[in-house]
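What you see is the complex with one protein chain gone and the rest in place.
Which chain is which? They are A, B and C, in the order written, and residues in each are numbered from 1.
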Amino acid sequence: MELTEDDIQPQMNRRRPGQSSITTPRNEKDRVMIQSGTEFGVTLGTPIGLVVLNEDQRPKDYGDKTMDLYPRPSHADWTYLEKYGVKASSGGGRSSARETIGRVAAGTIAEKYLKLAYGIEITAFVQSVGSVHLFPPTPEYPTPSQNPAFLELVNTINRETVDKFLPVRCPDEEVTQKMTDYIAGFKERNDSIGGTVTCVIRNLPSGLGEPCFDKLEAELAHAMLSIPATKGFEFGSGFGGCEIPGSIHNDPFIRATDTPATDTGAARTGIPRPKLTTKTNNSGGVQGGISNGAPVYFRTAFKPPATISQAQTTATYDGESEGVLAAKGRHDPCVVPRAVPIVEAMAALVIMDALMQQMARHEARRHLPPLKQTVPPSENGVSMGGN
Amino acid sequence: MELTEDDIQPQMNRRRPGQSSITTPRNEKDRVMIQSGTEFGVTLGTPIGLVVLNEDQRPKDYGDKTMDLYPRPSHADWTYLEKYGVKASSGGGRSSARETIGRVAAGTIAEKYLKLAYGIEITAFVQSVGSVHLFPPTPEYPTPSQNPAFLELVNTINRETVDKFLPVRCPDEEVTQKMTDYIAGFKERNDSIGGTVTCVIRNLPSGLGEPCFDKLEAELAHAMLSIPATKGFEFGSGFGGCEIPGSIHNDPFIRATDTPATDTGAARTGIPRPKLTTKTNNSGGVQGGISNGAPVYFRTAFKPPATISQAQTTATYDGESEGVLAAKGRHDPCVVPRAVPIVEAMAALVIMDALMQQMARHEARRHLPPLKQTVPPSENGVSMGGN
Amino acid sequence: MELTEDDIQPQMNRRRPGQSSITTPRNEKDRVMIQSGTEFGVTLGTPIGLVVLNEDQRPKDYGDKTMDLYPRPSHADWTYLEKYGVKASSGGGRSSARETIGRVAAGTIAEKYLKLAYGIEITAFVQSVGSVHLFPPTPEYPTPSQNPAFLELVNTINRETVDKFLPVRCPDEEVTQKMTDYIAGFKERNDSIGGTVTCVIRNLPSGLGEPCFDKLEAELAHAMLSIPATKGFEFGSGFGGCEIPGSIHNDPFIRATDTPATDTGAARTGIPRPKLTTKTNNSGGVQGGISNGAPVYFRTAFKPPATISQAQTTATYDGESEGVLAAKGRHDPCVVPRAVPIVEAMAALVIMDALMQQMARHEARRHLPPLKQTVPPSENGVSMGGN
Partner (left out) sequence: MELTEDDIQPQMNRRRPGQSSITTPRNEKDRVMIQSGTEFGVTLGTPIGLVVLNEDQRPKDYGDKTMDLYPRPSHADWTYLEKYGVKASSGGGRSSARETIGRVAAGTIAEKYLKLAYGIEITAFVQSVGSVHLFPPTPEYPTPSQNPAFLELVNTINRETVDKFLPVRCPDEEVTQKMTDYIAGFKERNDSIGGTVTCVIRNLPSGLGEPCFDKLEAELAHAMLSIPATKGFEFGSGFGGCEIPGSIHNDPFIRATDTPATDTGAARTGIPRPKLTTKTNNSGGVQGGISNGAPVYFRTAFKPPATISQAQTTATYDGESEGVLAAKGRHDPCVVPRAVPIVEAMAALVIMDALMQQMARHEARRHLPPLKQTVPPSENGVSMGGN
C-alpha cells in the first residue's frame, strides 16, 4: 500500500492541543516520521515504525515538591505506585493522554487501508458536552436511535462536515455555539467538564466480529474504555434502548439497496453488499456480535479532566497529613473535541483486526469445492452470505 | 483448592430459567458435573472440565419452515449466515443465551478463589427495568455516584440481600414491587423490556489492571459487552459523570481505615490494605486503568429480548418477499434478573486474570534485593505500595 | 467443508496401540464422535467438538502402593508434584501419551482442508530405530539431505506406501525387517529403544511462516517438542548440515516446473506455483523462516519409553529411602511407529495456522489498487510473488 507521512499527519493535527482558545494552549507540533516498514512510499509488509518527537515538554503542573508529596486526585499517581512499587517522577507514567498520539498515528494507517480497499468511512463527532446534548431525549424520541434526525446524521456525516464546527466538532451550528460558550464558562471558573463522542462506521462488510467473547461491540468497548478519561460505552440504542419495548426495539429486515462506493476496492473487485439491511437500526449495525452491513455507531463518555487550577484538599502519599493542591497554568477544560480523532483511530484498529480475522476465514473457504445446499461463497470478498 | 459441584451449583440455579412467574417457564435443571481437574474434592492444577446436560431442549419457537425462510429480527440468524456462509438449523448458533451457562460455571470457581484468598466480594443487582430506576437522577444527585444512598449500597450489598428481592433482584422493597408489576405488564402485552444491572466488587487489592490497552475498566467492558443482549457499559460516575464539573468529580484522597475480612487469605497471610482511599468514588475504584483499593462498581445495559409473541413484519433471507413472524409459546419478557449471576461470573473471570498478572509481577519483585529510595515490597501479597 | 467421523478415524487407527506384536497389546478402540460444529456432514464454521471414550483404562502399571511412594524414573510424576504441589493418583497427569489422541483427531481436520484446498500432502515415516538407520551417513553422503535416494523419497513418499511397511513404517523392505527384529530383541529383554521420524510436506504454498520469532521451522520445532517423549528436531540438512561447507550447502535457484495437482482447490482456483525452486534442498523448503514452495522436511527424535519391566533402583518422593521398581505387564518397547500419525497431525496444525495468517495478509493485499514497480498480487491464492 502507498503510505507516507502525509497520510498520517492530518489526524495528528486534529488530535493536537492548542487548536483553539477553548482547548489547552500548549503547542505540540507533533510531526510524525516513518522510521521503517516503507520504501519509496510503499509499505513492505514488515512492521512500520513511527516517531513523534515531543517538542514542548510539559513542566510540572504542580511544582516538583508537591508532586513528590501528594498523589494528584483522580490521576494515576497513586495507583501506579501501588502497582509498581516505584514512584516515577512523572507521576502516573504512561497514563498521560500524551500516550494516545501513537494510537492516532497507527489508526490512520488502518483507516487508509479500510477506505481504499472497502470504502469504509469512520467519523466521530461530539454529541454532548456536560448537559448540552445534540439529541436530548424527548417524549417522542427517548433515545437518539429513535430520532430520524440522528439516523440521517449517521448515514451522512463525514469528517469535513465535522471540522466545519470547530472548535467543538459538534455538527450543528446552534448546539456547537452553545457548547463553546458552556466550555468557556468552565474555563473561566478554573473548572472542567466532560462530554460524549459518537462514532459512525459506514460501508462495513457484514460478518465481522467473533462469536461469544470477542463480539464486535466487546472489542469496540475494550478499545474505547482503554482511552484515558473514558467512563462509559454504548452502541446502537444503548442505555436508552433498555427503556423501549422489544416490539419497537426489534429491527425488521428489509431488502438492501446499497451499492458500494465506486472508487473503492470493494467496487474494483466486485464485492457484493449484503442483500438485506434493517428498517430501523437499534442494533447499531451489530447482531449477535457480528456486523450486519448497516452503519455501526456507538457513543463513548469522557469525564471532566482531573487537572484543574482550583484548590483541592487531598492527602499525602503516606496518608499522614492533608494539603491543598492547585494546578499552575491553564489546562484543557474539556477533552472531547480532541478525543474525536482518538476514537476514530481506535475504531479503525478494531475494525482492521476483525477484518483480518474474517479475511482469513473467507479466503480459506474460497478454495474449497462448492457444497450442496449451502450459500455459495462470494467470489471476491468478505461479505459472502445471502447471494 | 477444595472444589466440588456444590461450589458451582448455586449460581447455576440463580441463572436458571423458570425461577418465577415473570421469567420464562422453561425448566432447565442445569446440574453441573465436574469431569476432570479435581480429585478427592481438591483441584489438581490441571484444567477443570465441567458438563451441564441440556434436559429440556427448546422446540423451534417459530416452527421449522418459518426459521428456514426468515431471519428473526434482532437475532443473529442473518449475521451468522453472513459470517459463515452456512445456515445452521438452530439459526444464530452460539449466540443463544444458553451459552452463558459455561460462563457462570467457570466464574464460580474464580469467585471461590477470590473470596477465599483475598476476601473479594462480587455482588450484582438490578438497578433499572425499563423506565423504573432504583436511583433515578434528581436535581440534587444527577448521577447515582453522587447519591449517598447508592454509595451506602455499594459498601454493603451482598447476594443474600439481593436474593431477598426475588423475582427481580432489585434491593428495595418498593422499587422491586414496581418493577415486578411493570414486567408483568409487558408479559401481558406479549412484549418485552430491557434494564440495567449494577455490579460491585469489594476488597479488591490495589494495583490490578494493565496500563494503556488492558485497563481494568477496558477488560470489564469487553467482558460485559460479550454477554448476549448487552448494549452498554459504564463504571464509576459513568455517562452521568460527564455532566458534573471536575471540581466535584475529582475524588480527594483520604487515609484508609479498612481492614481485611478476618477469615480470608489476605488476613491469614497479613496482606496490608492500601494506606489511602478516596473520599468520594466517582472513579469507581479505578484510576488510570488500575484499581485503587476502593470498591469497583459498574453498570451494564440489557436490551429488551428480541423473541416476542407479537406479530412482526420482516423480510425473507433472499430479500425477495416480506412476511409476518410471531414466536410461539411464552418467552422471558425481561432478562435482567437472570443476568445478575452472569454479570458476577464475567466480573470474577476478569478480576482473576488481572490478579494473576499482578501476582506474577509481585512475586517477581519479592525476590529482588531491597532498593534505596523506593517503596519496599509488601512481604505477602498483591497490594504492595504505600507502606 | 464436508466432514464426518470417517475423515478422522483412519489416523486414530494408525495411532492406536495394539497394531502389531511389537507394539503394546492394549486394545484401545478409540472411536471418535463429532459432538458439535457440523450439521448434515458439513462444518458450520463454529468450534468442532470431538469425543473419544477410553474403553480400556490402563491398570496401575506398578501397583497402587508403589506409585504412591516412588516417582517413576524419567516420567513426569515428580515434576507434576513439584509444579502443582498436589499428587494426582494417576501420577504425571496430562503427560500421558494418551493425550496425543486429541492432537491426531484435530490434525485430521486440518489435513483434510490442506489437501482439499491446496493439494498439500503430509507424510511421516520412521527413519531410524536405535542404531538402525534408513540413510546411515556415508563418506559420500554425510547427511541424508545430500543423498539422492533420500531426496527421491521426499518427493514421492505417501501414506499408502508407508503403511505397506507395517509394523515399523520405515519405507524400505530390508531396513524395516531389520528394525522389526531389532525391536523384538528389546522386547525380549524387557527393555526399550528410541528412534526418529521424518516428515515431508509437499505442495506447500510459498510465503508461509512469520519473520523473526515465529519462523516456520520454529513453529514446527515447538509443535514437535511438545509431543511426549521427544528429544530433538532438525529440518533440512539438520545437524549433519553443520558439517558441510557453505559452497555445497547453499541451494542454487532454478526455474520450477511443478504444476499443482489437478484435483485440488489450487488448480480449481488457478493458484500459480512459484516460478523458482532450488536445485538441492538443504534448506528443507524454508529460507529465512518462510516456505519457498519446495518440499519441507524435518526429523524428530523420540527417546526409549521410560516404562520397562526391568527392575530399576530409584528414590522415594521424600528422598529418605531407595527402592526397586519394575513395571508389570508388557509395554511398548518402541513408540516411533505409532508416533507417525502424531507427527503428521502436529505438522498439519502448524501449517494450517501459518496458512491462515498468510491468507489474511494475502486477502488484504488483493483488494488494494495495483502499485507501480511491485509484483502484482496473484489473483487467487496464497503464493503470490514472482509472477
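Here is the rule we use: a residue touches a chain if its C-beta (ideal position, glycine included) is under 8 Å from a C-beta of that chain, and two chains touch if they have at least 3 such contacts.
What you see is a predicted model, and the numbers here were worked out from it, not measured in a lab.
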{"item": "Of B:P211, B:P304 or B:P337, the one touching the omitted chain in the full complex", "value": "B:P211"}
{"item": "Contact partner of the left-out chain, one of C:L151, C:L166 or C:L276", "value": "C:L276"}
{"item": "On chain C, residues whose C-beta touches the chain left out of the figure", "value": "70-71, 73-76, 78-87, 92-95, 99, 128, 130-131, 186, 189, 191-196, 206-209, 211-215, 217-226, 228, 230-239, 241-247, 249-256, 274-276, 278, 282-284, 286-293, 301-306, 308, 310, 312-315, 317-320, 322, 358, 361, 365, 371, 374-377, 383-386"}
{"item": "Touching residues (missing chain, whole complex) on chain A", "value": "39, 42-46, 83-86, 88-89, 93-94"}
{"item": "Chain B residues that touch the omitted chain in the full complex", "value": "1-2, 40, 42, 45-46, 113, 116-118, 211, 265-266, 268-269, 271, 355-357, 359-364, 366-369, 371, 373-374, 381-382"}
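Basically, only the chains that are shown with their structure count from here on.
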{"item": "Separation of mean Cα positions, chain C and chain A [Å, integer]", "value": "46"}
{"item": "Centre-of-Cα separation between chain B and chain A, whole angstrom", "value": "24"}
{"item": "Junction residues of chain A - those touching two or more other chains", "value": "211, 361, 371, 374"}
